[in-house]
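A single protein chain has been omitted from the complex, and every remaining protein chain is retained in its original position.
When the chains are written out, they are named A, B and C in that same order, and each has its own residue count from 1.
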Amino acid sequence: MSSAATLAGPVGRTRVRVRYAETDQQGVAYHAEFLVWMEIGRTALLRELGFPYDRLETEGLFFAVSEASCRYLGGVRYEEEVEIVTRCRKVQSRAVVFDYEIRVGDRVVATGSTTLIALDADRRPRRIPDPVTRALRGSA
Amino acid sequence: MSSAATLAGPVGRTRVRVRYAETDQQGVAYHAEFLVWMEIGRTALLRELGFPYDRLETEGLFFAVSEASCRYLGGVRYEEEVEIVTRCRKVQSRAVVFDYEIRVGDRVVATGSTTLIALDADRRPRRIPDPVTRALRGSA
Amino acid sequence: MSSAATLAGPVGRTRVRVRYAETDQQGVAYHAEFLVWMEIGRTALLRELGFPYDRLETEGLFFAVSEASCRYLGGVRYEEEVEIVTRCRKVQSRAVVFDYEIRVGDRVVATGSTTLIALDADRRPRRIPDPVTRALRGSA
Partner (left out) sequence: MSSAATLAGPVGRTRVRVRYAETDQQGVAYHAEFLVWMEIGRTALLRELGFPYDRLETEGLFFAVSEASCRYLGGVRYEEEVEIVTRCRKVQSRAVVFDYEIRVGDRVVATGSTTLIALDADRRPRRIPDPVTRALRGSA
């Protein structure tokens, strides 16, 4: 009964190593860095799907984060290798929702979600082009 | 009928000016910076309440973010002055919830929320000392 | 015998408080943050001189850092108030050199220098407009 638009979409996996610059004086990665990692996750997924985000911007499609949330389940240390699992949960004509699982080895250290809305070069809402929508739905 | 622990607590107001370093190539402040501003908001409130966070850490009380969320309602530009309104929504024995409204002039540009859990120097859960709890509840 | 262009120019003073996000696991502000503070120093000076940098960009004048250096003389801790003293050392037709002293109370914690070159909106070198040059030379 669920529409194609709400079916779970493609999944991307990418890795980053925790930078010294990302640590704070508690000796773990600062919590705002997880949002940066999520962005690395979704842009890696877009690239894999054939739509590198830098090219989308060149073509006049800008994604702006309209909602972001993160649950932190454990600290991540300098030099640890972090895996970002990104899943496209929902695609609408002007918005996309991504879910994330952030892992260090077998340990899930955070889960999160972001909603992105599509803007044009003047920051006005616009439609996401059909090929991008289809790719994000996994029906390309 | 609501308990003291869930009543809206004290409110803090602080200001930051958007740094060039915080902008991204969309010409607005990068979305993860809002989490940094929320932290500036809550630590300014703690300082005002007589519990500067650096001193709390010295005394063995560490706050770690266990949940964070943000709704973005509009872009914020370089050099704009951002006001962070922080309200302590909930205080439990081992956790605190803060709500935030981020404004530029009359415009609300974001709302958000963070849950912090209390840890000791070894990153084990601990109780928040009573004087801190009372101050955060506004019943000091 | 020295020309106006090389005389020590106006001095600006501004303050920032060390953010938790700026600390690293050594418990001090991460060294790259000092470059961010220097930028806050020079843009505060420009604002004071009547040329807020956001307006300069709107008018087609972009400054890009072509050289930066910093000597670190002591660590700076979370919540410490940092004073950035910015002096315009040299103004040329297409470049400006600023010197910085970064202080915590009476303690000089760093000294630094940056060279900025003037670019147009297409990132090609351009002349700095005379009113800006004069203001930076302190001869406005």
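In this section, a residue touches a chain if its C-beta (ideal position, glycine included) is under 8 Å from a C-beta of that chain, and two chains touch if they have at least 3 such contacts.
A quick note: this is a predicted structure, and the numbers were derived from the prediction, not measured.
Peer 1: Where does subunit C touch the missing chain, residue by residue?
Peer 2: Subunit C touches the chain not shown through residues 25-26, 31-33, 35-36, 57, 62, 64-72, 75, 123.
Peer 1: Applying the definition given at the start, please give the residues of subunit B touching the unseen chain.
Peer 2: Looking at subunit B, the ones touching the missing chain are residues 20-21, 23-28, 30, 32, 78.
Peer 1: If the missing chain were put back, which residues of subunit A would it touch?
Peer 2: 19-21, 36, 39-40, 43, 47, 52-54, 77-79
Assume only the chains that are shown with their structure count from here on.
Peer 1: Can you name the chain whose C-alpha mean lies closest to the mean of all the C-alpha atoms?
Peer 2: Of the chains present, the most centrally placed is B.
Peer 1: Among the chains, which one keeps its Cα centre farthest from the Cα centre of subunit B?
Peer 2: Of all chains, C has its centre farthest from that of subunit B.
Peer 1: State, to the nearest whole Å, the distance from the C-alpha centre of subunit A to the C-alpha centre of subunit B.
Peer 2: 24
Peer 1: Please tell me the distance, in whole Å, between the geometric centres of subunit A and subunit C computed from their C-alpha atoms.
Peer 2: So the centroids are 35 Å from each other.
Peer 1: Using Cα averages as centroids, what's the distance between subunit B and subunit C in whole Å?
Peer 2: Taking the mean C-alpha position of each chain, the two centres sit 30 Å apart.
Peer 1: Could you tell me which residues belong to subunit B and also touch two or more other chains?
Peer 2: In subunit B, residues 36 touch at least two other chains, as defined above.
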